[in-house]
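What you see is the complex with one protein chain gone and the rest in place.
Right, chain A next:
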Amino acid sequence: MSVKDREVLLEVKGLKKYFEVGKKQVLKAVDNVSFEIYKGETLGLVGESGCGKSTTGRTIIRLYGATEGEVNYEGENVHGKKSRKDLKKFNRKMQMIFQDPYASLNPRMTVKDIIAEGIDIHGLAKNDKERDARVYELLETVGLNKDHANRYPHEFSGGQRQRIGIARALAVDPDFIIADEPISALDVSIQAQVVNLMMKLQKERGLTYLFIAHDLSMVKHISDRVGVMYLGSMVELTGSDMLYEEPLHPYTQALLSAIPVPDPEVERSRERIILEGDVPSPINPPSGCRFRTRCPHAMDVCAAVEPKWLEAREGHWVACHLYDEEAMKQN
């Protein structure tokens, strides 16, 4: 299916999320990010810590109010004025899986009550029997069994807890799931289990995922398209194979070359682009292109003008002056 025939499920337009951090300083965690998520796809969001990928996810699902911009879910703005009833409707369609399976489950609730919380709020079960039946079914879906229902979170391993988190998200039959680093806290062999489960559920239920992670190889594996963020802005967005075969933005190129590959021969022969220095503070980001302070190709124009978000190849978006003919002329 070509990108054009696909139906847009979620549209993020000029999204900004600023935090006040005292002394009238403003931290621009997400600054003018726009992208679309198509029905049934997995969009990966990668970047280093502090790049705003989690804030983007949390703002989409309204855990944070947006400072500016729109999030349109099936054409309706999530961030507009909403009655309780409208909000509930969105909450049912959008769910979230969190990074830390130790911190995101209430230790004083049984697994059954954790999973059924959404069912209760949305009144999806007529009686206790139906509620139990749904919980048992969900436990089985995620590879646990109904004996686990009356236990508490501390009795489970990290991978099992993440399965409980997934069951909780599935309980209200959502269409769209935001997974914020769902596997980062897990061991390698358990990571594969959880990723396989998520991909299986997507196939069975036609789910749409926003998969946020910093592990680029796992993101490539699970995503149809991948967006790369740096210091609050999106720098590149394209199909996952395309991104890995032909990264356009200098930051993406450096990021890809920095990942150590589990192949000793490749590691010995590989030329790495090693970036100098650290990510600048988002409180006072560099002018123009935010990556210019570490960019090996930085030009004069990069400090003066913020690069445009443009489609450099078909379906391959990038924000870099190197691909903007007008900006290159100015330089």
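Of note:
Here is the rule we use: a residue touches a chain if its C-beta (ideal position, glycine included) is under 8 Å from a C-beta of that chain, and two chains touch if they have at least 3 such contacts; residues count from 1.
One rule holds for everything that comes next: contacts and distances are computed from a predicted model.
Taken from the listed names "Transport permease protein", "Spore germination protein", "Ion-translocating oxidoreductase complex subunit C" or "Peptide ABC transporter ATP-binding protein", the protein name that UniProt assigns to the chain not shown is "Peptide ABC transporter ATP-binding protein".
Listed residues A:272, A:297 or A:313: the one in touch with the omitted chain is A:272.
Here the missing chain is touched by one residue of A:25, A:106 or A:157, and it is A:157. Checked against the full complex, the one of A:109, A:192 or A:242 touching the unshown chain is A:192. When the full complex is taken into account, the listed residue touching the unshown chain is A:260, out of A:22, A:123 or A:260. Residues 48-49, 157, 159-160, 187-193, 195-196, 199, 214, 216-218, 220-221, 244, 254-267, 272, 274-275, 278-279 are the ones on chain A that touch the missing chain.
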